[in-house]
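Heads up, one of the protein chains got dropped from this complex, but the rest are sitting where they should.
Chain naming follows the written order as A and B, and within any one chain the residues start at number 1.
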Amino acid sequence: MNANKEIWVLLEADDKKISRQSLALLEEGERLASECNGQLQAVFLGPAIEGIGREAGSRGAGTLHQYVDEGLRQYDPLFYEQVLLDLLKERQPFLLLALSSSLGADLLPRLSFKLGAPLVTNCAEIEVLENGELHFIKPVQKGRLFSTVQCKGEGMRMVTFLPERLSSCEASRTNEAEAELSEMKRLAADTVQPVRVTGFLKADHRTMDITEAEIIVAIGRGLGSKENLRAIESFADQIGGAIGGTRPMVDEGILPYERQIGQTGKRVAPRLIFLFGISGATEFVQGIAAAGTSVAINIDSQSPILKSVDLGIVGDLNVLTPRIVQHISTVMKRA
Amino acid sequence: MKIGVLTKTVGFVNAQTGTDSGTNYICPEDIIRMLNPLDEVALEYALEIKDRSVGVKVVAVSLGDRSAEEGLRRALAMGVDEAIHIRCEELGQLDAMATSALLARACEREGFDLILCGDTSIDDNDGLEGPYLAGRLAIPHISRAVKVSVGGNRQLLEVERVVERGDRQLMQCSLPALLTVQKGSTVPRYPTLAGFLHAESSHVRVLNPADLEFARNVTLFSLNTTRIAARSNPKPKKQRGVAERSRLSAAERIDLMVSRDATKGKEGGTIIDGLSEEMFTRLDDILEEAGILKR
Partner (left out) sequence: MISGVESVLTSPERLALFLLLGVVALMAAWTVCRRCALIGQGRSVAPVDEPSGGRLKRFLLYVPGQLSNLRGVSLSDPAGIQHLVLFWGGIILSLYYLIFFIVGDGFGVQNLVRENFPARIFLAVTEILGVLLLVALAWGVFRRTVLRPGRLGPDFEGGLFLGITLSAAVLLFCLFSLEGLRFTFKVTSYAGPVSGLLAGWFMGISDGPDSLASLFHIAWWVQGVILACFMFYVPYSSHQHALFAPFNIFASSPQPTGRLSVIAMDDSYRGLSGVKDFTWKQLLEFYGCTQCGKCQDACPANAAGKPLSPKKVIQDLRIWVDETGNLVPFWKGGNKGGNGNCADAAGRVSDEELWSCTTCMACVQACPAFISSVDKIVDLRRDRVLSRSRFFPELTNLFRDLENFGDVFGRSRSRREDWAVGRSVKVLTSDNQADTLFWVGCQAAFHDRHQKSATSLVKVLRRAGVDLAIMGKGELCCGDPMRRLGNEYQYQNFVRRNIEQLKKLRFKRIVTYCPHCYNTLKNEYPQFDGKFEVVHYTELLGDLISSGKLSPKKSEPVKVAYHDPCYLARGNGVVKGREILASLPGTTPLEVERSGEKTFCCGGGGGAMWMRDTGGAKINEMRVKELAKDNPGIIATSCPYCVVMLEDGARSLGLENVKCKDLIELVSEMV
């Protein structure tokens, strides 16, 4: 067994802060470190973030390896790969944790291949066995089954962790420790890379195709008339969701056909979907079979949709939506 | 220009209607043999490149047991020029590090200018074959591609890579290269009758590991870096946060939505009154988890 039980967590930034999921992943790392008597360290590449040492330190990270560069606003695969390869080769941590995000899921396979280190992707849970060996449990078959994966050899292991399986318990945090900052080796000036990032296109949730949307607000008959759409639109704007709906919404001219979900419309696969005033006819549910977390508002407490979503809210959506919008803007202002 | 598309025929577990816990309640009818959906999307991207320009040849490559041929026939029906089946019965015990070695040999021989495959497959949910193969071939790799165009005298690839929330990174890379693709808004083409009939009568080239200079499977097994120790039914998420959450897996929840009768007795998520304060707490929790609310 590796004597040096360093557990590393790759952090990601979100809007000049460490992302919430990264912090939750740090907590997961903290748990693992304590269970296998290891030492937690964090890694971050990107523009300078204020208080990053405290953020990491308060979650048990002793060291934060960072590469601060104001130019690093976007993930650049080969750059990240080269910077981290050098460091990982030198330090040989026991475990590298990253999120199953567009960054982690791209970067870790590259590192894993270059270092010959086993990688388990889309992990949902990590179990520490008594002998210190790790079991990685991941959903397969669209979540119908879970596989338990073991890694061979004694060397470094890598994991990408599903953000939706992480949960933070921020409330109980009291540790005021600060991580020691360690600067990574700078990379030599621009070499010609075979893969280059040339630009960035911001998605507009109002115009994007609902099949590509990660967050969807779907409306149904419970909406009533078209005037009530305004509140839904403000809610969708707040959360950056694309608006979709059931066939009657399209029939009544409230939504254009491109936004219809279901048997006669499109099939969507958002991470989060709100079902407002939708009773959940078979013809509609077919269209959301690939959706992740679901929240429904329905006036009828007996409506079947309420029982089959993650959060079922009983109430009149036209009363509740404005209240929710108001609530969210208050929370956002506070932050 | 020669494009290779890795197509996997997956045995997708669509239901668990069995009674034997030893098989995780899976009976044979529950397993649906199908072309991995994202590989089908990759085929569509490749065929679109072929439609747009002349002199493009698309080859579908599949690794697996006898059933892999089904997916290859589908690829042929969609319009690929050639299908290669690397016949390997013990695939279940080989991980991506090992299979990519086999694929790399085959791809090297074919001399592909571009290789496409799905970002992940719905059965094992790994997404490692593509990047490992690119590594073995030492060619550039871009993941999560949703838009591909070949430019610069067929030397340059312009790719849109989808990141969080549908935002897109614009990327360029030199050829040869490997792309792993996401669905985007693409609808893979439905084969024509001529395509189906052509596929029925087409020849699928079969290669054995021995043909690719892997004399014994033992060599391949030694490449494995991971091992699947067990398969189990879904576990509910560990509850550490404030909100109590659905104890159903996504698949179970959909079962519940679609066929209420069949899954009678299973509990769904929480139902709460919309006028309670609790609603905001729980909603905040969900929004925060989705990265929308920051507190």
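Here are a few things to note about the model shown:
To be clear about the criterion, contacts are C-beta pairs under 8 Å (C-beta built on N, C-alpha and C of every residue); 3 or more make two chains touch, one makes a residue touch a chain.
All values derive from a computational prediction rather than experimental measurement.
Considering the entire complex, the omitted chain makes contact with A, B. Contact with the chain that does not appear here is found for just one residue of A:Lys114, A:His135 or A:Lys266, A:Lys266.
Across B:Ala15, B:Leu170 or B:Leu275, the single residue that touches the chain missing here is B:Ala15.
When the omitted chain is restored, the residue from A:Val195, A:Val250, A:Ile313 or A:Ile328 that touches it is A:Val250.
With the whole complex as reference, residues 14-15, 17, 27, 29-30, 32, 34, 187-194, 196-197, 258-262 of subunit B touch the missing chain.
Where subunit A meets the chain that is not shown, the touching residues are 221, 247-248, 250-251, 257, 260, 263-267, 282-283, 286, 289, 304.
One rule holds for everything that comes next: only the chains that are shown with their structure count from here on.
Separation between the centroids of subunit A and subunit B, computed from CA atoms only, is 20 Å. Considering their complex, residues 12-16, 24, 97, 120, 122-128, 130-132, 135-136, 139-144, 146, 158, 160-174, 177, 183-185, 224-235, 237-243, 245-246, 248-251, 253-254, 256-258, 260, 267-275, 279-280, 282-284, 286-295 of subunit B touch subunit A.
Touching subunit B in their complex are the following residues of subunit A: 14-15, 17, 19-21, 74-75, 77, 101-103, 105-106, 109-110, 112-114, 116-122, 124-125, 135, 137-153, 163-165, 167-169, 171, 194-203, 205, 208-209, 211-215, 238-240, 269, 271-272, 280, 282, 285-286, 288-289, 291-295, 297, 301, 304-316, 319-320, 324, 327-328, 331-332, 334-335.
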